[in-house]
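Chains shown are a subset, placed as in the full complex.
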Amino acid sequence: MKGVWSFVGLAILCGVFCSGIEAQKLDKGVGPYGEFWKPIPTQRYWAPNYFYSPPEEPKGVYQADECTLCHKALNPGLVKAWEESSHANLDKLLDYQKEKLAEIEKNLGRKLTKVGCIDCHGKVGAEKLDHEKELAMPSPALCGECHKQEYQEFESEKQYGIPDWKPGRESHAKAYDANLDVDVWAAVDKNIVQGCDMCHSIQHKCDSCHTRHAFKASESRRPEACQTCHNGPDHPDIEFYRDSKHGSIYLIDGKNWDWNKPLKDAKYISPTCQSCHMYYKGQYSHNMVRKAIMGEGDVLFYDNVFKGIKPTDYLKNSKELMSRREAWIEVCVQCHSPRFSRDYLDSMDKASDSVFQYVSDAYATIKSLYEEGILSPMPENRPKAPAPVAEKYPDLLGGFYGEFWAKNGNQSRIEKDFLYMWENDAFLVRKGLAHMNPNGFTYISWSNLLKKYVDIQSEANALRRLAALEKKKLRARTKTKNR
Amino acid sequence: MKGVWSFVGLAILCGVFCSGIEAQKLDKGVGPYGEFWKPIPTQRYWAPNYFYSPPEEPKGVYQADECTLCHKALNPGLVKAWEESSHANLDKLLDYQKEKLAEIEKNLGRKLTKVGCIDCHGKVGAEKLDHEKELAMPSPALCGECHKQEYQEFESEKQYGIPDWKPGRESHAKAYDANLDVDVWAAVDKNIVQGCDMCHSIQHKCDSCHTRHAFKASESRRPEACQTCHNGPDHPDIEFYRDSKHGSIYLIDGKNWDWNKPLKDAKYISPTCQSCHMYYKGQYSHNMVRKAIMGEGDVLFYDNVFKGIKPTDYLKNSKELMSRREAWIEVCVQCHSPRFSRDYLDSMDKASDSVFQYVSDAYATIKSLYEEGILSPMPENRPKAPAPVAEKYPDLLGGFYGEFWAKNGNQSRIEKDFLYMWENDAFLVRKGLAHMNPNGFTYISWSNLLKKYVDIQSEANALRRLAALEKKKLRARTKTKNR
């Protein structure tokens, strides 16, 4: 082993040499705003389906069993991870995995002894690979050649999403394309917004959850498997889960649970992300968007604010959402009484109405300032956001683009507060309730929501007073002139 | 097992049917402000002593051994948790638990083979239960029928609390009633402030720490058992512990410790929440409020700000608090030198004086604006908080009610900053020190405190300048008129 690691130095030389080469696929962007941006080199890895091309070095055609000869020296860590995988140990599978293997072999029409580098980075079953031309980053479709059911489940998310929105939005299976639809993402430095890509890449990469190259199912069944994307100010899922009673029990007791069991057999005494979100009407699957209303922040506390539709009305008028709610209740009932489950989720909706009221009031304040010409600066007097961001009303009064771009008064602080109010805090009250995290929806989200509401009212007050003073002054000056 | 889970669908039907029924106990609130609010359905579960009544379905009388027949299908998770409990496995107890059992049996005057659903959800030792009429959510008093000592220890908290405050405030044993005493809690949407209930329910529910239905003592001895309530911006106990050296050692090494041992025998090499907070003069108990000064934020950095009493003076003049301090030092000395322990806690008090100075200065600024009529809006020109919130001086200048309610300038941002300053940051400097978390009291709390102090001073400056301009303008206008 030691010898292997000492080869690293040599291998680096190759790496350094290879690294300067740009693949031609990086010439232009893709998606509706593709003309406005150019990919950066790392996007080859975030969206390999769109941008990947092999490095120029090494050249040559390699046999399937030659890969590790070099990569064990060059990247010992990744080879070691693969050596720990089921792919490398098809003879040591668990019973349920053996059944899966038998099915895969039946589909492929041949026996498998191992799944090696070339099967995923070239073609399934390939015997050799032209490194410079054929090397590929595996996509869900490629994984799906063996893992058919899982792939189909994952792809089926494309049929779900937010009612009245494009199908599959929001879903994991169209996450990257959702990114491409965002004007401000297209507009700003890709070195920054590749942060969006790193999560939204899940459309192109099964290893978002099943981390390479060990791909342990036991790992992807753990809440931590979700946390790299599902954390932070706009979706603190893992934070809310971790500190909830559900999460606390997991943290204390989880290490004693059998993570090798498929979810349907595991039945932990406390839920995980997976055991709730992958469950739907008695089954567990890779379609995780059939119960919850994804993107609630955008619909409940933004779109609907402009329409004046409060959450309980919106929800109860949607047959689809009401049916998802019933499926949600079924999850809770596994451990809680049906009366409690229903009452609790009802209270989440009613709480959302209170949130909605504050967001609507804040918006009304800003809208009124805008209509009276008191915003400072007014949209016409400030820099425009770069193309393709189209600043259309009401989006120009605190729209999402302000999350990633700002310039000299666009946005001003009152609109930025509003942006955070609907984009983060409002939704998080609901999310805190959904994840049974009491601080999550009170001292964290509700308090933050009120803080911004307060700042908005005080700022509006100051803007009005300044405008009034300037008006008097102007009038005075005019009078003086006219005297 | 599989068969059992497939019954869920059927069982749901019952749940759905039962859920529409409102118990009559939800008619009116309780406590000093009971007339101002009406409970929501979920409060049946947060304060069962006050609001619980059984669902209308199922009807009928059930024998003790019939419960799991239905609930195994309806709520398999909770039955599974119970099956893992000591209650279900009285034949597999640890030695110290056997002693406890013997004592319990002696008190009850009979042998126990198991503790089942009916014992806790009906009456201890009951043989049958009229589900529609007799089903109950267990209270500490009910748990105390068997667990006498633990119950008595828990109840004994009612004699402690903050000197000069109501007895038992702050304590776990009167936590829910403390909630009921808060005017703003009574005033706002219960669907939001049930977040307060979910923690303050500890007065009514032993399963806040001993989570149902496994009730593992080994779980309740872990810091994570406390975290669902003890986290967040106003009391980041678990956050401060986790990142402290104490917590780091626990996180690394804790899984190797024997959590089945009672605290008095365990003697971990790093403290947990329990090993410090349950300790008092050589004993461990369920009374956790005999050493620390609970509610410090309210006393040290709010009440005393108005009185002008700085922390070191307040503390050294209280015989009771000085005696608690001595008990606190005893805990530290288990691992640290007495000189270090004493000096360190002294430095926490002296640091509190520095905090106090900033809070007092900020308050003086706001008070002065108020007296000069420069707050904007002035209390008389803004919406009143809903009853029963009584906006009395000094509470109207940044009082606690602003944490949960706001409307158009009540509170304005300068008062909101002050609220967060005393309610969160000030106290957290002290808490960070108490939990030996260096960032906790510097870059987190002290910095946040100064940030708000700075915002308050700058806002005061802007308010004064605006007022001065408006006054001149007014004067000018008056002069013009009088000319």
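Chains: A and B, in written order; residue numbering restarts at 1 for each.
By our rule, contacts are C-beta pairs under 8 Å (C-beta built on N, C-alpha and C of every residue); 3 or more make two chains touch, one makes a residue touch a chain.
All values derive from a computational prediction rather than experimental measurement.
Every protein chain here is a copy of the same sequence, 2 of them drawn, and the whole complex in this file adds up to 3 copies.
Criterion: only the chains that are shown with their structure count from here on.
Annotation: 33 Å between the Cα-based centres of subunit A and subunit B.
On the side of subunit B, the complex with subunit A involves touching residues 1, 5-6, 8-9, 11-12, 14-16, 18-19, 21, 40-42, 44-45, 55, 74-78, 80-81, 84, 188-199, 211, 214, 216, 219, 222, 224-225, 227-229, 231-234, 238, 255, 376-377, 402-406, 408-409, 411-414, 416, 420, 459, 462, 466, 469-470, 473, 476-477. Note for the complex: subunit A touches subunit B at residues 243-245, 248-249, 251-253, 255, 265, 267, 269, 281-282, 326, 329-330, 333-344, 346-348, 350-351, 354, 358, 361, 429, 432-433, 436-444, 446-447, 450-451, 453-455, 457-459, 461-462, 465-466, 469, 472, 476.
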